[in-house]
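A single protein chain has been removed from this complex, and every other one stays in its place.
Right after this comes chain A.
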Amino acid sequence: MSQKVVIIGNGIAGVTAARHIRKFSDKEILIISAESEYFFSRTALMYIYMGHMKFEHTQPYENHFWKKNNIQLLQAFVANIEVNSKKLITQNGEEIAYDQLILATGSQTAFRGWEGENLNGVQGLVNKQDLELLEKNTQNIKKAVLIGGGLIGVELAEMLHTRKIDVTILIRESGFWGNVLPQQDAQFISRHIEKHGVEILEETELDKIIGDKNNQVNAILTKDGKEISCDFVGICTGVQPNIDFLKNSGIETNRGILVNKYLETNIKDVYAIGDCAEQKEHPTHRKSIEAVWYVGRMMGETLAQTICGNLTTYQPGHWYNSAKFFDIEYQTYGSVLANAEEDIGDFYWEDLKHEKAVHIQYAKADETFLGINTFGIRMRHEVIDEYLSRQMKLQEVISNLKKANFDKEFSRKYEKQIQAAFNEIYSKVT
């Protein structure tokens, strides 16, 4: 009898694992997931609300794909795991046995225990049900306040903006996403967002959310005593792993499900990947929980090897990520820190129209290139990745930026301006 692999969660992590296991083996594969019948792209939720796509467009595979590849699907919520008898129990009481179990349960909105966070009209945006709720909560409203910036915050702001809803964002730092972006970049983005008519209140924290007698939100109060009336509050202060149902299972958790470098949990034959996994040991340049799309995918690719008998270490390469702030595309490669230590140097360039920017960090000691943020300029992943691996020097990177450019044909080129700006600074320093 072939072995049965059960995967909880049909997100990018679980589905990638399933696809790769199918590629290398004929094991029985079952994916159980509660949120939706088929895999869809969570990253595209905003486009459904804005009318760019319908829900079915966000499903990367046609419905017949699963059957054709002999991957079974079950829409159900797993309530319990009995690791000793190797079985799962769903909310409906159905028992399902497994030989190997992959937990790929993703994240949920992180509420921080504010007063009033349970009022109607207060919500986060992580899953399909949130989107449906958002559609309901934002019918005919005028004013929304978002708590926290970040990537979900800016997406939510753009979404509400298309429905002509007035948006104010409270952020703790002095620039947008300031806990990740260096000051100049954060302020560059703040200005761009504000240009679209979204108000950003910097260095402002939420004290509590105030409701009316129908339990409907009607204002928020900031810590410095300012009251803002509103009919919607979006919680964008981050996400946390979906692990509540594991409480009594014996599977070791902290913030997420703890895994070693092979993505194994403390229990034999139980693994965790994607947003819900927390790595006990991880490369110094990476975090223990990385809730991004690519990580889910890479973990899925890696774990499939192990499951198919090829014990493989999870070894992510150079960090990269990308996002879009209204009209400005952002890409990052390597390490660009918000609060870099003294021994790290910065090179920042912005065009005259304030639509493009580049931020490079390097080791001051020997000018080794550490990472780059680009705004409104696309970089060729492979090339920049190679620059990082080769530990290129700052100057060389600057003079080879053109080779790394990935902008559309006929786009304006900025390398000369960047080089000139660099030369000017450099000549002063040396």
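One rule holds for everything that comes next: a contact is a pair of C-beta atoms (placed from the backbone, for glycine too) under 8 Å apart; a residue touches a chain by one contact, two chains touch by 3 or more; residues count from 1.
In the analysis below, contacts and distances are computed from a predicted model.
Asks: Which listed name, "Cobalt/nickel transport system permease protein", "RsbT antagonist protein RsbS", "Carbon-monoxide dehydrogenase medium subunit" or "4Fe-4S dicluster domain-containing protein", is the one UniProt assigns to the chain that has been left out?
Replies: "4Fe-4S dicluster domain-containing protein"
Asks: Identify the residue among A:Lys54, A:Lys268 or A:Lys428 that touches the chain left out of the display.
Replies: Reading the full complex, the residue touching the unseen chain is A:Lys54.
Asks: Looking beyond the chains shown, say which of A:His196, A:Lys247 or A:Lys403 touches the absent one.
Replies: A:His196
Asks: Write the list of chain A residues that the hidden chain touches.
Replies: Those residues of chain A that touch the unshown chain are 12, 23-24, 41, 43-44, 47, 50-54, 57-60, 62, 162, 195-196, 293-294, 297-298, 301-302, 305, 310, 312-318, 320, 322-324, 326-327, 329, 331, 378, 380-382, 385, 406-412.
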